[in-house]
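A single protein chain has been removed from this complex, and every other one stays in its place.
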Amino acid sequence: MSLKEQLKKDFSTITLALMAVGIVLNIALGQVVSLLKLPIFLDSIGTVLVALLAGPWAGGLTGLLTNLIWGMLTDPVAAAFAPVAMVIGIAAGLCAKYGLFKKWWQAIISGVIITIALSIIAIPIRVYMFGGVTGSGADFITAYLMATGRDLFSSVVITVITDNLIDKVVTALLAWGIVKGLPKRFASRFPRANSVTE
Amino acid sequence: MAVINVQGLTYTYPGSTSPALKDINFQIESGQLVAVIGGNEAGKSTLCLALSGLIPALFHGQMQGMVTVCGMDTQQYSPGQFAGQVGLVLQNPANQLSGMRYTVYEEVAFGLENLGISRVEMPARIENALEQVGLAELCDRSPYALSGGQQQRLALASVLALTPSVLLLDEPTAMLDPQGSQDVFEIIQKLVQAGTTVVIAEHHLEWIARYADRIIALAHGEVILDGSPREVLTSSRIQEAGINWLRYTQAAHLGIARGLWSPNTELPITLEQTLAGFRQMGTTSSTRQET
Amino acid sequence: MLIRADDIHFTYSEGEKVLNGVSVTIQPGEKVALVGQNGSGKTTLARHLNGLLRPATGQVWIGDWLTQDHSPAQMARRVAYVFQNPDEQLFHQRVWDEVAFGPQNLGCSVREVAFQVERALDLMDLRGASDLNPRDLGYSGRKRVTLASALAMQTPIIVFDEPTAGLDSKEQEQLAGVFSLLHHQGKTIIVISHDMDFLIENMDRMLLMMNGKIALDASARDFFEQSRILETSGLIAPQIVRLSQKMGCSQVSTNVDEFLDNFS
Partner (left out) sequence: MPTTPTLYLPGTSYLHRLHPLSKLVFSLASAVIIFGGPGGWVSAFFPGLFAMLLLWRAGLVGEVTRTILRLLTPFAVVLFLIHGFVNPQNQTILLRLGPVALGQEGLNFASLIVIRLTAALTASLLLMVSTHPSDLIQSLVEIGLPHRLAYLLGSPLLMLPQMVARVQVIQSVQQARGLETQGNFFQRVRALFPLVAPLVFSVLVDVEDRSLALEVRGFNAPNQKTSLTELVDTREQRAARWIMIVLAGFLLIAGIGWRMHGGH
């Protein structure tokens, strides 16, 4: 089957519109966070939502494309982290598939699993391409850890996990709450929503 | 000739227990302007989707009966095949922009590109469509820089460029201000004059009363009335459908008891009919007094 | 509670002047309609009344509060504002909780919240829906939830943005009933709307906005007598007004009964 046919089969037009909206949500929700001055990014909530509603592959693609588009919009550096965003979507979709998004506490566990999965990809990129630095507040953690004598790699491991843990747990909880609250008619268009609501 | 033929149509959305449409039967002749009215949840939008072939193709509900549009059975053809035959315009103009094109001109081209129209043929069709909706001067603007009314006209142009023989409009003016609604209504009138078949779900009764050839009233998914505007809009049964009479009709109806409106005169639905009816009574009563 | 705007001016960051010297006083218990074309500044003016926007120059008083001294969340104690699109506010899983959100934000006691929610649900005919997911309701149901949410806040002033849009005739009549009830309770009702047929029957006073100014401020009857200014503002007069004018009645009627009285 060609890529074209495969895509058509997996992604109906409504799934496609959902993914496009998921990408925009990833980018737009940063606004809310900056408005509330909270120490999270929430830049993968659209990815996680798509993963819950349309499965791991749709989620992964949403994440990947979000960062590529981010690269076009403001910062080509974001494109380098596209594989990380993809892993977030795939991990969230798999968690949902195996029933780890039914209860709020399961959503927290999923948030932790997503964090671990993304770290595996994010750490090498951060260390090799960026010298372990991102230009954000998290760099203080890295600096502190290195000052206490740790090497660059293990400092970045700890930084990436602490930096992402709260964000991904909050993201997973919000996404869980939203899918739970979807109108029935909408949820019926996305049969996978059952893996959260039932 | 009937361009739309609906027979025994019953449709239930997935996950729902009661049907959204129940045993609908009607035919629509070519070149007519047919209005579908009804309260909220009466089934107007569902009917539009069924006539456009999007139900059953995209919604996995239960459909019984048959819908044929331009001789094509909606259960046998895909929405892609209907795209050149049936145009559909929805309520919210912003949701109908493709999101893929940066100018009004290119936005109209989007559908033509999808249908594989050759590059040589496109400009004439785009310009014609923009001309019809009065957006020719704004062709280089961003679709997102337009007002809601202009965006809705753009949605119309995008569909018109595909030269459909049937145009379905699902409450196209619901989100527009009076000026925007007026513009859309004028375009629709011209299209009907030019021979397009138009089915419109609309709650702006005054306009329907004046221009529709026929009205189908829905309540709870069933057709409760189907006839000329004057028949339908003056029937006491449309109250069941959650629709009040026009003030003109109300005035005449209450006027009967006061001797201001003749019980033999059919109730009015336009300003002119109302004026004529009241004046007629006024002159007859005054002549009676004189004699 | 008295509303007073003193010569307010306002410009959005894009630079276009939206309010250009608006002064208006609204007495407690008035039913006021704000009309005008899109872009005339009526929504901007309404958002000054609950402190969502603050005037560049001039002052807005709500009772003894000056809006710029209070956050929008504080202003919510005095002015409730029902936005047009219900989908842009509903987030709870149950209708009951959604309606309780406002009173809870205002710090009402649990018992007070319960009382206000029940009352508002009754008013909007939502008693049977209180345990449903608000998003499972139809459009008008969702709209009624937003109306109930505002009513439950027990503010002396309520602003409604296009309240009749998307409601069918029956639901509009129900809304008119709620308006008259609120009016009897002494609340100030401010309605932004294009629906002239609804406004003429339910509002006392009409404010026409044009180019950031109040172009006409009159009782509903006097307002529609001014046919020339209405034409330039792109408004379409209500059916009953056109009918009474064409019939050559000496006075504009505001409803069908009045028309028949005037006519005979």
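Observations on the structure shown:
Going in written order, the chains are labelled A, B and C, and every chain counts its residues from 1.
Keep this in mind: a residue touches a chain if its C-beta (ideal position, glycine included) is under 8 Å from a C-beta of that chain, and two chains touch if they have at least 3 such contacts.
Remember, predicted model here, so these are calculated numbers, not experimental data.
One chain is not displayed; in the complete assembly it touches the shown chains A, B, C.
Set against the missing chain, the residues C:A5, C:A33, C:A80 or C:V95 yield one that touches it, C:A80.
Interface note: of B:L162, B:L205, B:V223 or B:L267, the residue touching the hidden chain in the full complex is B:L162. The residue from C:Q59, C:Q89 or C:S130 that touches the chain not shown here is C:Q89.
Checked against the full complex, the one of A:L68, A:V112 or A:L165 touching the unshown chain is A:L68. Mapped onto subunit C, contacts with the missing chain fall at residues 47, 50, 52, 71-73, 75-77, 79-81, 83, 85, 87-91, 101-102, 105-106, 135, 149-150, 153.
The omitted chain makes contact with subunit A at the following residues, 3-4, 7-8, 11-14, 16-21, 23-25, 27-29, 31-32, 35-38, 42, 45, 49, 61, 65-66, 68-69, 71-77, 79, 128-135, 139, 142-143, 146-147, 149-152, 170, 174, 177-178, 181-183, 186, 189. Interface residues of subunit B with the unshown chain, by the touch rule above, are 49, 52, 54, 58, 78-84, 86-88, 90-92, 94-102, 106, 109-119, 122, 142-145, 155, 158-159, 162.
By our rule, only the chains that are shown with their structure count from here on.
Each chain gets a centre from the mean of its Cα atoms; for subunit A and subunit C, those two points are 41 Å apart. Each chain gets a centre from the mean of its Cα atoms; for subunit B and subunit C, those two points are 29 Å apart. Rounded to a whole number, the gap between the C-alpha centres of subunit A and subunit B is 43 angstrom. For subunit B, the set of residues that touch two or more other chains is empty.
Multi-chain contact residues, meaning those touching two or more other chains, occur in subunit A at positions 184-185. On the subunit C side of its complex with subunit A, the touching residues are 91-93, 133, 135-136. Within the complex formed with subunit B, the subunit C residues making contact are 37-38, 138-140, 165-173, 194, 197, 234-236, 238-240, 242-243, 246-247, 256-257, 259-260, 263-264. Taken in their complex, subunit B has these residues touching subunit C: 39-41, 147-148, 174-175, 177-180, 182, 203, 206, 242-244, 246-248, 250-251, 254-255, 258-260, 271, 274-275, 278-279.
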